[in-house]
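Every protein chain of the complex appears in place save one, which is left out.
Moving on to subunit A:
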Amino acid sequence: VWHATRPLHTTQQRLAPLPPLPEKGGEVRYGLIPEEFFQFLYPKTGVTGPYMLGTGLLLYFLSKEIYVINHETVAAACILSVIIYAVKKYGADVAAFADKLNEEKVAKALAVKNEAIKDLETAIEQEKKEQWRVEGRSYLFDAKRNNIAMLLETNYRERLLTVYNEVKKRLDYQVAMQNLKRQKEQDHMIEWVEKNVVQSITPQQQKESIAKCILDLKALSKSAQAAA
């Protein structure tokens, strides 16, 4: 059942948070009679007015038997005394306990709110940091551009080296071919000359040359003997 409690969102401040609950309830004297009754009678009858009214009413009810005294009266008296004793003795403790429960609830809600606020603040800080980082974008791109330029340069130089090596290999091949050809020609010519010379040495010439050699050797041995 919806008890039409404090009017919600009926005032001008539609979007404001709810006003907090009042701290204390209306003043009540002896736990039964609101203070307004005493204030209502005060101008006409002073301070003792309500008490006189109460006493008069009580005596009237008793005497006219509008309120009869029977077993229920005794029961009511006992129950009331027990209740009043319990309230007077344990009221403060119960109130403290209830207050503690309330406190815990409020503290939990507050903790959630503070958590949320802290998280949002860290998010704001991180956002600011990201914005600061954005400023460094130009340096990043410069570095990247440098990297790419270096890569291109390296690649270009590698290819240049390859070209150079290939060309050198071809030229070396040509040079080696020419050298080989000349070598072969030389060898062949020497061989041919030797062959012809050996062929041209007749037996007569051979004998003459051998005799000459022997004479020479003798002369040499003589001169060697004379020297030693």
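Heads up, the rule we're going with is that contacts are C-beta pairs under 8 Å (C-beta built on N, C-alpha and C of every residue); 3 or more make two chains touch, one makes a residue touch a chain; residues count from 1.
Throughout what follows, contacts and distances are computed from a predicted model.
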Revision key, fill the gap. Omitted chain per UniProt, picking from "ATPK synthase", "Pescadillo homolog", "Cell cycle control protein" or "General transcription and DNA repair factor IIH helicase subunit XPD", is "ATPK synthase"
Check your understanding: Which listed residue (A:V68, A:V134, A:V198 or A:A226) would be found touching the missing chain in the intact complex?
Key -> A:V68
Review point. Any idea which of A:A95, A:A123 or A:L140 touches the chain not displayed?
Key: A:A95
Review point. Of A:G26, A:P43, A:G136 or A:P203, which residue touches the hidden chain?
Key: A:G26
Practice item. Write the list of subunit A residues that the hidden chain touches. Key: 3-6, 20-26, 28, 31-32, 34, 65-70, 72, 87, 91, 95, 99, 102
